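Take a look at the structure below.
Shown here: the complex without one of its protein chains, the others still in place.
And then chain A:
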């Protein structure tokens, strides 16, 4: 939330600066510029040209005002707008009477700089600098080429240039700094977010690993310890069966982290794979569609398959029949008596049927209808 607030504040700040700059420019062009122009209109050789130059500046400022109201920037019109301002400046200087550079008659000297600045306020600083130099250079060319400048004239021009370039430049610098600040803030915010995500991922995988280890420690670790200290003999068929069951449980555990369309079938395939490697021929067949059961339920459903397959002698058939209200996982295999696992989650029922050498174990889960919130 605070990030959003910061961003809003920054946008408001930039917007405010744009308004302030436009007001200053308007005051300069329509106040000082226009009064000087009107006061010395009869001095000009071609008053119409001067008025046209003034109208050009006025049009650019009006454009900025319109864009500001609509919350847009100059975009592709920026180049033409600057060209208009520089053309107005050149036009005004070409028809300016000799020896009048940077005097009261030279109204455009202190007006065109602001008109250009409002157009370039959201551009890099160098654009504003180049524009101001271009404008100042136009005035200097007029002074040097068309007049015979005295030392006094040059001094007046230099003093004038300080305010003509200096003030708009200050505004442009402030705008640039403001932009730099918000870019840096955005970058650091992204960096902080990245670090936070990485931390959360690391914490979650650590938690998962510990949880997996805790789950294995109940059944797998005693088996491994027994094998290591020699109390369990690998040639014992009971030990072999336990190993097969633990191997399948581990495969299932690893498969639980996979992202697949049907986790139940995916985990069943992993359980079956262990039996496949032992040489048991396993068929897997599934019909219907079912909601994805939670991990704990999937473990209960696959546990029966896992235990029967670990004991199966040669062949087994694993089937899943599902609907919205019942998911049933069945295994039929030629194995002797096996212990019926007791499900850990409510809603799961395991039934076993022994017929000669064949065991049919079925785990059923009834999803509790979830209220849609």
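Keep this in mind: contacts are C-beta pairs under 8 Å (C-beta built on N, C-alpha and C of every residue); 3 or more make two chains touch, one makes a residue touch a chain; residues count from 1.
Going forward, contacts and distances are computed from a predicted model.
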What protein name does the UniProt record of the undisplayed chain give, "ABC transporter ATP-binding protein", "Response regulator transcription factor", "NADH dehydrogenase subunit" or "Nitrate/nitrite transport system permease protein"? "Response regulator transcription factor"
From A:16, A:31 or A:288, residue that would touch the chain that is not displayed: A:288
Would you mind spotting which of A:138, A:311 or A:330 touches the chain that isn't drawn? A:330
Interface with the undisplayed chain - residues on chain A: 283, 285, 287-288, 317, 319, 321, 328, 330, 332, 353, 355, 358, 360, 362
